[in-house]
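What follows is a set of notes on a single structure, which appears directly below.
Missing here: one protein chain of the complex. Every other protein chain is in place.
All chains are identified by letter, namely A and B, in their written order; residue positions are counted from 1 within each chain.
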Amino acid sequence: MTELAINFPFALQGAPAPQVQGIDLSWYLALSAVLFTIGVVGVIIKRNVISMFMCIELMLNAVNLTFVAFASYFRDVTGQLFVFIVMTVAAAEAAVGLGIIIAIFRNRESLDVDDANILKL
Amino acid sequence: MQEFRLEAYLPILLMFIVALGFAAGNILLSQLVGQRKQTRTKLMPYECGKDPVGSARERFSVKFYLIAMIFILFDIEVIFLVPWAVVFKQLAAQGAMMRNLVYVEMMIFVALLLVGYIYVVKKGAFDWGERARREAEAEARALKDMQKGREPSTNARAA
Partner (left out) sequence: MNFFAVALQAGTSPDINFPLILPEMIVCGVAVLVMFLDAFMRRSQRWVTGGLSLLGLAAGAAATIWLWTRGAGSLGTFNGMIVLDEIRLSFTLVVIFVSALTVLLSVVWVEGEHLPAGEFHSLLLFATSGMMLMASGGDLVIIFLGLEILSIATYVMCGFRRTDLRSNESSLKYFILGSFSSAFLLYGIALVYGATATVRGSGVVAGTTNIAQIGERVMAGDIMYPALLFAGAAFMLVGFGFKIATAPFHVWTPDVYEGAPTPVTAFMAAGPKAAGFASFLRVFIFGFPFVGAVASASSATNVHDAWLHALAILAIITMSVGNVAAIVQNNVKRMLAYSSIAHAGYALVGFVAAGAATDATQRADALAAVAFYMLTYAVMNLGAFAVVTLIARQNDRRTEVEDYNGIGFRAPALSFTLSIFLLSLLGMPLTAGFIGKVAVFASALNVGSSAPAASSLYTILVVIGVLNTAISAYYYLRLIIVMFFRERTTEWAVPRIPASMALVLVITILGVFYLGLFPGRVLDAFKRKPASGAVTQIAR
């Protein structure tokens, strides 16, 4: 079982409180839920690949916010560790995604997903 | 709570001095040592290698994106180095074996990054290619023409 008072420089010391730095945890969660939803809706309604990709990044960062809020509330590093990994993965995904997008653009001169219709849906 | 002691901030002051000195020193050094040749290209406003005049909707070379992408990939790895550096002392205090282990692990990580870097170089990601070289050569020729007092050949810029 993880001990609460981990001697980690980023973790706050002291008794746990139901808040993260004076603001209710639920506000953080609500904000990240809203951001995540915006991302989901964006991916669904946007037609430009780059915009869709940005919306996916928004979703990932909404998740990061959730992790950080929980980690700060619990005074635990697991959530922060997760955020590091998510950031790295997001960077790798961005690189690969932009590569794919460039390959497509070279062959078709368009980034509209509605044009990507050789393979029928 | 420790009492406030100004000496504790000495390292930060030193850091500031070094940073300032580095910046100022470099500028001064290049002013003093560097050779100065006023060419048309050098007198143009600096725009990261792009032609500063013209439509802003112009297409950029894909090379810029490539460099940016590679930069992001290598840059993001720092987030693993920072926590490692923060906890290293505490871990090293647990004994020589622990210290070596933690050190070697990070060296492996850095070595893997280096392998990636070598791969990128070998694959020619930083090679700006025939066209870039031809453009540069054409511009050099145009400058030489100008210095001889002749009109620049018309196709030099377009090449």
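To be clear about the criterion, contacts are C-beta pairs under 8 Å (C-beta built on N, C-alpha and C of every residue); 3 or more make two chains touch, one makes a residue touch a chain.
Bear in mind the structure is a predicted one, so any value in this text is a computation, not a measurement.
**Q** In the complete assembly, which of B:10, B:28, B:68 or B:112 touches the absent chain?
**A** For the chain that is not drawn, the touching residue is B:112.
**Q** Can you list where chain B touches the absent chain?
**A** 83, 87, 90-91, 94, 98, 101, 112, 115, 118-119, 122-123
**Q** Using the touch rule from the top, list residues of chain A that touch the missing partner.
**A** Within chain A, the residues that touch the unshown chain are 1-4, 6-8, 15-16, 29, 36, 39, 43, 49, 52-53, 56, 59-60, 62-63, 66-67, 70-71, 73-79, 81-82, 85-86, 89, 92-93, 96-97, 99-101, 103-104, 107-108, 113, 116, 118-121.
Everything that follows uses one rule, which is that only the chains that are shown with their structure count from here on.
**Q** Taking each chain's centre as its mean C-alpha position, how far apart are chain A and chain B in Å?
**A** Chain centroid spacing, chain A to chain B, equals 28 Å.
**Q** If we count contacts the way the header does, which residues on chain B are in touch with chain A in the complex?
**A** 62, 65, 69-70, 72-73, 75-77, 79-80, 83, 86-87, 90
**Q** Going by the contact rule at the top, pick out the chain A residues touching chain B in the complex.
**A** Within the complex, chain A contacts chain B at residues 7-9, 84, 87-88, 91-92, 94-95, 98-99, 102.
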